[in-house]
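Mind having a look at this structure? Questions to follow.
Every protein chain of the complex appears in place save one, which is left out.
And then chain A:
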Amino acid sequence: MSELLGVPSQVLFGQLLLGLINGSFYAVLSLGLAIIFGLLNIINFAHGAQYMMGAFVAWMLLQYAGVGYWWALLAAPVVVGITGVVIERLLLARLRNADHLYGLLLTFGLALIIQGIFRNEYGVSGLPYGIPPELAGGRNLGFMFLPNYRAWVVLASLTLCLATWFVIERTRLGAYLRAATENPTLVQAFGINVPLLVTLTYGFGVALAAFAGVLAAPIYSVNPNMGADMIIVVFAVVVIGGMGSILGSIVTGFALGIVEGLTKVFYPEASSTVIFVIMILVLLVKPAGLFGRAA
């Protein structure tokens, strides 16, 4: 067996891949949080629950309606996104002028309620969700074995992140979004429907989380706590990247997944804390985050 840096290459690349997978989820989830925070000034604590809902909707579609993975990948974000739109219109819209602590508390409460309902209905043991047959198996790359589904997760996440970045940075709709993030009052005074933009943005951010949830369903078991476990790390990612920075959240998401993977190889004891250690260091040196602008 060949070795790299004193570690069997199979192990090294295996952990790198695992890191990249986690990084994909971090990136998609923190991207959604960043977009929502930018425009709504709300730290969406329900994001983890919405990611979990995405996985559950995929599972339910299969269980109760026989709808498979590919359609679920489309339908679950739409369904969960619509619940986001309703939440924004009914609840968050009332907090528009309040301190963002209120938004955090409200979405935190929502997360607890949503998780509670799912725990009540489905227990915590986890429900299986199979890998779609088209993506079963894998290929031997010589230096490692690459499961097809995992390659797909990385590819799909990366594509989604880049597409979102493109829309925000390079299109007219994106210009509205950036402008409204900076100065919603003035954008409104130009005749643009900012409240609608805000609602759709929240819905889209939530849909991103649900998309990640569907991607995750075949990898992790579908269970009510999957979001709560994930979201704590994602918040650390967001803090490191800089709250509200689009590109920052994407790059930081993937990078920290890889850092985590490498830590598992070289110093496994620290693998579950390394992201938080980095967070503390970044906060000490650059409180606005690596890509953030000082407030």
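Note that a residue touches a chain if its C-beta (ideal position, glycine included) is under 8 Å from a C-beta of that chain, and two chains touch if they have at least 3 such contacts; residues count from 1.
Heads up, the rule we're going with is that contacts and distances are computed from a predicted model.
Chemist: Among "M48 family metallopeptidase", "Fe-S cluster assembly ATPase SufC", "Sarcosine oxidase subunit delta family protein" or "Branched-chain amino acid transport system ATP-binding protein", find the name that the UniProt record gives to the complex chain excluded from display.
Modeler: In UniProt, the chain that is not shown appears as "Branched-chain amino acid transport system ATP-binding protein".
Chemist: Tell me which residue among A:Gln63, A:Thr159 or A:Asn193 touches the hidden chain in the full complex.
Modeler: Per the contact definition at the top, the residue touching the missing chain is A:Asn193.
Chemist: Touching the absent chain in the whole complex: find that residue among A:Gln63, A:Thr159 or A:Asn183.
Modeler: A:Asn183
Chemist: So which bits of chain A touch the chain we can't see?
Modeler: 172, 175-176, 178-179, 181-183, 185-194
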